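The structure under discussion appears below in the form of structure tokens.
Here the complex is missing one protein chain, while the rest keep their positions.
Order of writing sets the chain letters: A and B. Residues in each chain are counted from 1.
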Amino acid sequence: MGKRWTNRIALGVLWLCGLTTVVVLGAVIVYVFVRGIGQITPEFIFTAPHGVNAEGGIGPTIVATIYVTGLAMLIVTPIAVLAAVYLAEYAVQGRLVNIIRFAADTLASVPSIVMGLFGFALFYEAMGLGFSVLSGALALSFLMLPIVMRATEEAIRAVPRFIRWGSYGLGASKWQTVSKIVLPSAMPRILTGLILAMGRAVGETAVVIFTMGQAIYTPISPLDPGRSMTVHLYTLAMEGINMDAAYGTALLLMVMILLFNVSARWLAARNRRLKG
Amino acid sequence: MTEPEQAGSERVNGGLKMMSRATYVREALLKNLFLLCAIVAVAAVALIFVFTIARGWEVVKDPGLAAFLGGAEWSSTLGRFGILPLVAGTLAITLGSLVLGAPLAIGTAIFLSEIASPRMRSIVRPAVEMLAGVPSVVYGFFGLVILRPIVAEITGGMGFGTLTASVILAVMIVPTIATLTEDALGSVPSGIREASYAMGATTWQTIYKVLLPAAKIGIIDATILGMGRAIGETMAVVMVAGNAPQFFKGLGAPIATLTSQIVIDMSYATGTHKTALFGLAIILFLISMGLVALVRALSRLNEKKA
Partner (left out) sequence: MTTTPVTAQTDSTEGVAKFSVRGLDFYYGDFHALTGITIDVAENAVTAFIGPSGCGKSTFLRCLNRMNDLIPGTRIEGRITLDGADIYGPGVDPVDLRRRVGMIFQQPNPFPMSIYDNVAFGPRLHGVKKKEELDGIVEQALVRANLWKEVKDIMGRGGLTLSGGQQQRLCIARVLAVQPDVLLMDEPCSAIDPTSVQKVEDLMAELKSSVTIIIVTHNMQQAARVSDETAFFLQERQGEPAELIEFARTAEIFTSPHDRRTEDYITGRFG
């Protein structure tokens, strides 16, 4: 009876697929962790690199990474959330909505290198912002816009219709309903989306390399240049100098990304518990 | 309760309040503000397109459209900017990553949606999602220090090239394809599954004969978007491809792609060379827009059928 054996073999292969993804993730994490953990000292985190081999720490790159991500967040959040409010609450399905959605989908799939070149052309060349945290944040906000928009729209759509009716039935206006009932109910999922978008921004390289530059510098003003952790890792790895610092940087990057992921996950789980 | 009298409102007979001008104006203003924000998304795409084109369109003058699109050599020292070797490189590693990554991703999705116990699922699904979050430089770094030496053993040479890049990219597109495929499988009505099992089909027969055909369009969509990710991926490729703009000479030979060439050249390009790099960006932009349009057309087709 071949049917049973075919079934067993096929299911075995599918199991293998599922496990492979876990193993690959585990391998990346474990490897980076094992090789990088020895590097992580207060000195590594807080001091600047120096010398031809970039000895010392990576402090300025951490500052630049957090700075540019935070600024991008400030720029993108209001626009993306309000745009999603329009799509989910106000828009009448039609041509305009279709165009907006197509644009958002396209924006989400534009390769980050194109985003980087565009950011260079617009913010560096045309607007004269130079290599700066501001240029980087503006370019990153283009990258994050569709992510936050989609997460917010889904979060708003997940708010049950009859809760809205309750509010309208009490004589609340549209804006009162949206601001007092819909957005607070959707908030945990919106935050999850924001956190994931921040994770994307922290891990992004091609966009910031052409907008924030590669100079090792601790940015204070938004017009200062800076080198992100990802660009630092890229430079160390490609030039083959100070691989120890490269491992350390990779580990810190992974830790940050994992933290973002775990907190987003925790928020989503907590939200499910409260609702359920 | 005190009767709250809104400014500017008046009463008609029977006590029905007229909509106050202030309320009306405020609601209309807010709506238009939100619309404006939504239009920013459209404007952003337009802006990217316009600026990239503005900086890149002169490739039609120098080196000329035919030399750009049809040229078989990319060499900044010789001033030749033909994209064919880069297109070939992109094709090679995209194909390679799809061959390796798509089956793995689709298999993972089927595993998650049809086979795994809730407990297994709670391990594998987060792993898949986290694979999506790993920065591309970390993948590139991992490929450079771990995979490259292994490939060098197998193929000889330095280990930079199509094979290493394909393997790394394969891992990177797994989350995209797996998540979307799982969605597609999840939207197959469960009655269909039950009907199949009720006729005595095994799990595999149900998957192969019923579920996969039912979710076909969704899986194709997922693969197309995974392909888009592979074509557009940059940093990981730069770190392992070897970055020699030459046609495919074997799995272990270095190549360059549309994206990697931009990163490598951007730091020193000027004049025509820089224009040509923006030309590459235009092509990448058009490809990704085309793929999105394709996916949308496919899902419309799917909706019509359903």
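FYI, a residue touches a chain if its C-beta (ideal position, glycine included) is under 8 Å from a C-beta of that chain, and two chains touch if they have at least 3 such contacts.
Please read all numbers here as calculations on a predicted model, not as lab measurements.
For the chain left out of this view, which of A:Ser173, A:Thr218 or A:Ser263 touches it?
Here the residue in touch with the unshown chain is A:Ser173.
Among A:Ile9, A:Ala126 or A:Ile163, single out the residue that touches the unshown chain.
Candidates A:Ile9, A:Ala126 or A:Ile163; residue touching the omitted chain: A:Ile163.
Tell me which stretches of chain A touch the chain missing from the display.
Contacting residues on chain A, toward the hidden partner: 92, 160, 162-163, 165-173, 176, 180-181, 184-185, 275.
Contact with the hidden chain only, please: which chain B residues?
Chain B touches the chain not shown through residues 1-2, 4, 6, 9, 12-20, 23.
Convention: only the chains that are shown with their structure count from here on.
Distance between chain A and chain B based on Cα centroids, please, to the nearest Å.
15
Name, in rising order, each residue of chain A that touches chain B in their complex.
3-4, 6-7, 10-11, 13-22, 24-26, 28, 31-32, 78-80, 82-83, 85-87, 89-91, 99-100, 102-107, 109-115, 117-118, 120-122, 125-126, 142, 145-146, 149, 173-175, 196, 199-200, 202-206, 209-210, 230, 233-234, 237-238, 243, 246, 250, 253-254, 257-258, 260-261, 265
So in the complex, which bits of chain B are touching chain A?
23, 26-27, 30-31, 33-35, 37-42, 44-48, 51-52, 54-55, 103-108, 110-112, 114-116, 120, 123-124, 126-131, 133-142, 144-146, 171, 174, 178, 202-205, 207-208, 225, 228-229, 231-235, 238-239, 259, 262-263, 266, 277-278, 281, 284-285, 288-289, 291-293, 295-296
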